[in-house]
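Notes follow once the structure below has been shown.
Removed from the display is one protein chain of the complex; every other protein chain stays in position.
Showing chain A:
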Amino acid sequence: MSKVIVVTSGKGGVGKTTSAAAVSAGLAMRGHKTCVIDFDVGLRNLDMIMGCERRVVFDFINVIQGDAKLKQALIKDKRIDTLSVLPTSQTRDKDALTKEGVKQVLDELREEFDYIVCDSPAGIERGAHLAMYFADEAIVVTNPEVSSVRDSDRVLGLLNSKTHIAERGDGSAIRAHLLLTRFDNRRSASGEMMSVEDVLDILAIPLLGIIPESQTVLKASNVGMPVVMDDKSAAGKAYTEAVGRLLGEQIEIRMDVGERRGLWQRLMGRTA
């Protein structure tokens, strides 16, 4: 049975698109037929992170409005053959996204894919609402920082009330996972940033993984490669493990996930 997973957060810039790209690529690398959809209408970015921006012909909105068939808009990844991208439109018309349209596209995708990953826009408006509305599971992307944690709590409230599953009213709920990203072990250890335990205490949902703040993420976005494909990097490994946990594997969560710093950096980098 296929699963729709929304990657959401409320706050912008926390790592949703990075995570949607990494998780979808990670699932596809494990052999699951996976499609990742950009719900950020007007600010298309997922195509760049996935490295397929030069091949966009039709988009999600074209499909909803009947100007293109779904299979004409899907872009097959050239590196991972079980992975497809459904890019969004650059239109400024936010009403282009409709609940019926989204449902139709997701229903059609469910017939072909094992996993459908929805990259939510920031905020709690239409785009974010529709990205989560039909989801079976949610990955709540959070940084260890007050406004991000607060927004995640708000989003968890919406997941539990304003979604298809919640509205059924039979007590069933979306399975929500916490993905802590841009985590800096050193700043957390020094008390400068909230710890993993602090965030877990407040949000009280299971932890899917901890993604370290890492240079590799920027490099991966420069070249359009989901960071999970870089299996040597700390961030890539952390995403690979998070995908394993999403698939139900018992993988211990390591806390020492910071980038390793050389002696020279440690001596010189106190202020950096």
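Some points to look at:
The rule is short, and it goes like this: contacts are C-beta pairs under 8 Å (C-beta built on N, C-alpha and C of every residue); 3 or more make two chains touch, one makes a residue touch a chain; residues count from 1.
FYI, contacts and distances are computed from a predicted model.
Missing chain, UniProt name from the options "Peptide ABC transporter permease", "Cell division topological specificity factor", "Glycolate oxidase" or "propanoyl-CoA C-acyltransferase": "Cell division topological specificity factor".
Considering the whole complex, the residue from A:D59, A:D77, A:D119 or A:E213 that touches the absent chain is A:D59.
By the touch definition given at the top, chain A reaches the unshown chain through residues 44, 48, 53-59, 62, 67-69, 71-72, 89-91, 218-219, 221-224.
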